[in-house]
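What follows is one structure encoded as C-alpha cells, with my remarks underneath.
Only one protein chain is missing; all other protein chains are in place.
Per-chain numbering from 1; labels A and B assigned in written order.
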Amino acid sequence: MHLLLMIGLVVFSILSVLIRDLLKAAISLAVASIFLAIIFFRMNAAYAGVFEVSVVAGLITVLFITAIALTRSDEQVRESKYHLFIFPLFFVALIIIDILVMKNLLGRIPAITSPETGTFGEVLWKERSFDLIGQIGVIFAGVLAVLALFRPRSKSPQGDKHE
Amino acid sequence: MGAVALLIGIGIYCLLTMKNMVKLLIGIEIIAKGITLALVATGLAKNNLLLAQSLVISVIVVDVAVIATALAIIININRHTKSLDVRKLTKLKG
Partner (left out) sequence: MIFLFIIIPLLLASLMPLVGKISKRFLPDLLANATMLFLLVFSVIYAKPLIAKGGVLQQVFWFGAPLNIRLLVDGFSLFMLFTISLVSLAVTLYSIDYMEHYGAKANYYALLLLMIAGMNGLVLATDLFNIYLFLEVAAVASYALVAFGLGQDELEASFKYLMLSAVASAFILLSIAIIFGLTGGVGFGAVAAGLKMLNVKYVVGFCSALFVMGFGLKAAIVPFHSWLPDAHPSAPAPISAMLSGVLIKVSGVYAMMRIFLNVFGLTPPLTTVLSVLGIVSIFVGALAAIGQNDIKRMLAYSSISQIGYVVLGFAIGTPLGILGGLFHLFNHAIFKSLLFLNAGAVEQSTGTRSLDKMGGLAKRMPLTAATSVVASLSIAGVPPLNGFWSKLLIIMALVQAKMYVLAFLAVLGSVITLWYYLVLQRNAFFGKLNETWKAVREAPFWMSASTVMLALLCIVTGLLFPLIIKSWLQPAADILSGGVGVALNFLGF
C-alpha cells in the first residue's frame, strides 16, 4: 500500500512536469500533494498531512490558478519535443542510481532514537517558539512583497530609467 | 528515502529543461515536496515525529511565501513581455 502511494506521488509529479497545458499541470500538482498527504497520514504524521493538504493542495494551487488566469501568452510556449524521449531515459537512470546508492547509504545510518516527549502543541509552541517568529516574519515578507509588486504605478514620464 | 531522491531529481529536471516560467515554479514546488517527505521520513526513523512535523510546517509556510512572491514577479513580467517564455528574458547579459 505504501509503495502504491509513493508510485502515485511520483507519477503525478512527472505528469505535472510533462503536461503542456498549465491548468492541467497545476491540478496534477494538487493531486500529487494529496498523495503526499496520505503518505504523511500513514506515517503517523497527522499534522504534517493536514498542513500539506490545506496549504499545498489548497492555497498554492489556488495561487497557481490565479496566476495562470491573470497572465496571457500571445503564443504557446513551445517546449521541445525531445522531452518525450529524453525524460524516460533520465528517469530510468535516476531510478537505477537511486536503488544503488540508497541501499548503501541507508544501511549506514545508525538508529539512535530519543524518547518523544510532550504533545504536538507543546513542541510547536514551547520548543520551537523561535520558529514561530520566523514564520510570522516570512508571512509578512510574502504579503508585503505582493503588496509592493502590485502597487498602483504612477505613470512616470521616464519609463525605463536604467540602461 | 528513495522517493525523495526521485522527486528531487524530477524537480531538477523540470528546472533545467522547462521554458515556461510557471512550469519552473512547479519544479521548485516538487523539490519542496521531496524535502518535506525527507523531513518526515527521517523524523519517523528517529522517532521524533513531533519535531519533524514542526519543521515541515515551517517549510511549507516558507514555500508559500516564496511561491506567492515568484508568481507576483511572473505576473509583472507578463505585463511587460506578454509571454511566459523564459527565453524572452535575455535583456541582461553576463
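As a working rule, a residue touches a chain if its C-beta (ideal position, glycine included) is under 8 Å from a C-beta of that chain, and two chains touch if they have at least 3 such contacts.
As the structure is a prediction and not an experimental result, all values here were calculated from the model.
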item: Hidden-chain contact residue, picked from the options B:Leu6, B:Ile26, B:Leu50 or B:Ala65; value: B:Ala65
item: Residue touching the undisplayed chain, where the options are A:Leu5, A:Ile19 or A:Ala141; value: A:Ala141
item: Where the unshown chain meets chain B, residue by residue; value: 8, 12, 15, 21, 24, 28, 31-32, 35, 38-39, 41-43, 45-46, 48, 51-52, 55, 58-59, 62, 65-66, 69-70, 72-74, 76-77, 80-81, 89, 91-92, 94
item: In chain A, positions touching the absent partner; value: 105, 108-110, 112-114, 126-127, 129-131, 133-138, 140-142, 144-145, 147-149, 151, 153-154, 156, 159-163
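Convention: only the chains that are shown with their structure count from here on.
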item: Chain centre separation in whole Å, for chain B relative to chain A (CA means); value: 5
item: Touch list for chain B against partner chain A, complex; value: 1-3, 5-7, 9-11, 13-14, 17-20, 22-23, 25-27, 29-30, 33, 36-37, 40-41, 43-58, 60-69, 71-76, 78, 82-85
item: Complex interface listing, chain A residues touching chain B; value: 6, 9-10, 13-14, 16-17, 22, 25-26, 29, 32-33, 36, 39-40, 43-45, 47-48, 51-52, 55-56, 59-60, 63-64, 66-68, 70-75, 77-80, 83, 86-87, 90-91, 94-95, 97-99, 101-102, 105-106, 109, 111-116, 118-120, 123-124, 127-128, 131, 134-135, 138-139, 141-142, 145-146, 149-150
